[in-house]
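Every protein chain of the complex appears in place save one, which is left out.
Every chain is named by a letter (A and B) in the order it is written, and numbering of its residues begins at 1.
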Amino acid sequence: MTDLKPFIDKLNSLDFDKMYNEDFLLTWEKSPDELEAVFTIADTLRHLRENNVSTKIFDSGLGISLFRDNSTRTRFSFASACNLLGLEVQDLDEGKSQISHGETVRETANMISFMADVIGIRDDMYIGKGNTYMREVSEAVQDGNKEGVLEQRPTLVNLQCDIDHPTQAMADAMHLIQEFGGLENLKGKKIAMTWAYSPSYGKPLSVPQGIIGLMTRLGMDVVLAHPEGYEVMPEVEEVARQNAAESGGKFTKTNSMAEAFADADIVYPKSWAPFAAMEKRTELYGDGDQAGIDALEKELLKQNQDHKDWECTEELMKTTKDGKALYMHCLPADITGVSCEEGEVEASVFDRYRTELYKEASYKPYIIAAMIFLSKVKKPQEVLTKLAEAKTPRELEKE
Amino acid sequence: MTDLKPFIDKLNSLDFDKMYNEDFLLTWEKSPDELEAVFTIADTLRHLRENNVSTKIFDSGLGISLFRDNSTRTRFSFASACNLLGLEVQDLDEGKSQISHGETVRETANMISFMADVIGIRDDMYIGKGNTYMREVSEAVQDGNKEGVLEQRPTLVNLQCDIDHPTQAMADAMHLIQEFGGLENLKGKKIAMTWAYSPSYGKPLSVPQGIIGLMTRLGMDVVLAHPEGYEVMPEVEEVARQNAAESGGKFTKTNSMAEAFADADIVYPKSWAPFAAMEKRTELYGDGDQAGIDALEKELLKQNQDHKDWECTEELMKTTKDGKALYMHCLPADITGVSCEEGEVEASVFDRYRTELYKEASYKPYIIAAMIFLSKVKKPQEVLTKLAEAKTPRELEKE
Partner (left out) sequence: MTDLKPFIDKLNSLDFDKMYNEDFLLTWEKSPDELEAVFTIADTLRHLRENNVSTKIFDSGLGISLFRDNSTRTRFSFASACNLLGLEVQDLDEGKSQISHGETVRETANMISFMADVIGIRDDMYIGKGNTYMREVSEAVQDGNKEGVLEQRPTLVNLQCDIDHPTQAMADAMHLIQEFGGLENLKGKKIAMTWAYSPSYGKPLSVPQGIIGLMTRLGMDVVLAHPEGYEVMPEVEEVARQNAAESGGKFTKTNSMAEAFADADIVYPKSWAPFAAMEKRTELYGDGDQAGIDALEKELLKQNQDHKDWECTEELMKTTKDGKALYMHCLPADITGVSCEEGEVEASVFDRYRTELYKEASYKPYIIAAMIFLSKVKKPQEVLTKLAEAKTPRELEKE
């Protein structure tokens, strides 16, 4: 049978008791040990699955996905994670729901949660809204549980909000751990989280914010680069600054893509919308000012046009560490000449890293499953051992 | 282990053999013993789940939800019930289906049922249509089963029709049983099922009809109150009258909300559309007369305006039994100053009963599961005992 000892030993060395029965909303609310527990559980679940061992810890139960907008990939990642653990997914999106017709968040949250073990929420559209909404839902179901309405507390997983994108950032980190041969090897590595040109408008800030908020925890040398006017949320910059101070890493900012790329071990060029503009858009939506929204969109697209030179080119890649920095992206990317005329990245660069990019994405279902696992299982080491001993085949054939 | 004896003893005292392989369409088609069997099974399933014992009686199989309109809560209740028993839900709503493009009911019913164990239907829009449609579907799949097309007979659960809302009324009754400490304690209790003002239009009649149709069975003193012109279906009133005569309960009508509330043990103030108007609307839809439909809507909204005083206020609540009647609602309610300017209930009344209201709703998945259980399981006592002995943990951790 598959040997779980290295995984169990690692878990035994970590302190993550407080994750039980808790949500996962922002990476910087979790301790370094807790983050490492997530990586370790994700690894263990993947190991068991690769060895055809069932990791179903639920015999029945629901995982609720609550999305403000459609998202195939996030939906599939969450569904995969739930399925891996034995939960059946029920989707609640605006189209199918009455959530937008004046029902209070509190009521809906309870009404859909009678048999829900976990709720995954993606709400990244409006600054100041998504994360707040998640906390409202969490509070509602905690109250419901305390008051005897819900037999269990459904825990929450943030599948992307206005502030952070923890499942993406954690999957990205897991990719780096694999590529660089261990968490400890990330210390001091330079990662360039840089803005890049895109012909589209209003891409969320949660990815750059998630990256600077997490990678600074891991002792990395994090450079945030963007044209003037494309600032991210100042609160998150402050988080990154403090993280770096605590972890022995670095957090610096620049308005030069070239400077960010210079000697970088990792580059993460990706478009996003300016924080101030997104804040303005949120207000316009609140006021129902469609003319204002349209005007803002035009303005932002025009502003983007001034920065077409922010592209991840072969030339720029040559300036990175040994000319071989690891190129990362949360996908889908705007690839010049492929998905758009001018975009975030030159086609030949993207092509060269395609397999790595797909692998980067492949960690997400396991990261989500690990977050769920740690919030639902009080004694993970015992349960993992039980699963390994039970050896229930995931696929009968391969027993 | 959890002790099932009280549940099994209760079931042994009841006669419910005829529920096996049968639909659940109207509460008044079921005997008092059969209704009590539903309550008892629902209780038992909740007890087992609370003790982390799996109640999966199906290893595979489908539960089909067939909705004429979207309904988040009904969908989640049905999905929860199916999941609890081991069935996977497949939704069929108009958006996804070809049902509206001229296919006959008979054919579609068979085509989606090859591996369906249960079909849950919600069709409450048009008077004279919903329940009839359910019976057509039921007949179609019974024929399919007899003729060897379907290996099993998928049984039906009425998730709301034009006549009754059995899963709501039964969950409401279960809430009352809990609140008043037993089914026998409901005898003689006064319940005021009253109309209340809402700024919206065309709310279904199935809730008041379901309540007067069921609570009169339980020996309660049922008062139906509404302004003149807001009559419910006369057939259902007749059912309520006969039920009361048989059960030793009472069924009275009044056009005064105050009269209904006076000394009531339970109040259930809720808006609905006049039966005659809904009948007219059904005809107009049949004729495709959009202008007529619009005119009717205007007229009805105007008519509603005359009855804004039909609101469940603190003042009215004081007139109930000890000023402490149990406030009920199927949710979502139109709360004055919260979900609308003027509505069915004063915010402070709603707030005081929120937890009770959520609990009331929490019985629905168990009631649905119990209805499915009784239609699929020939010897419930044996199967429940088997589940309790198997002690398969619903959640591995909690073994």
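The criterion applied here is as follows: contacts are C-beta pairs under 8 Å (C-beta built on N, C-alpha and C of every residue); 3 or more make two chains touch, one makes a residue touch a chain.
The shown structure was predicted, so the numbers you read here are calculated from the model rather than taken from an experiment.
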Residue touching the undisplayed chain, where the options are A:S77, A:T108, A:N131 or A:Q168: A:S77
Given B:L4, B:L26, B:I41 or B:I57, the one touching the chain that is not displayed: B:I57
Interface with the undisplayed chain - residues on chain B: 56-62, 88, 90, 92, 95-99, 102-104, 107-108, 110-112, 114-115, 117, 144, 147-151, 376-379, 383, 386-387
Positions on chain A contacted by the hidden chain, ascending: 46, 49-50, 54-56, 70-73, 75-77, 79-80, 83-84, 86, 88-89, 331-332, 338-340, 355, 358-359, 361-362, 364-365, 392-397
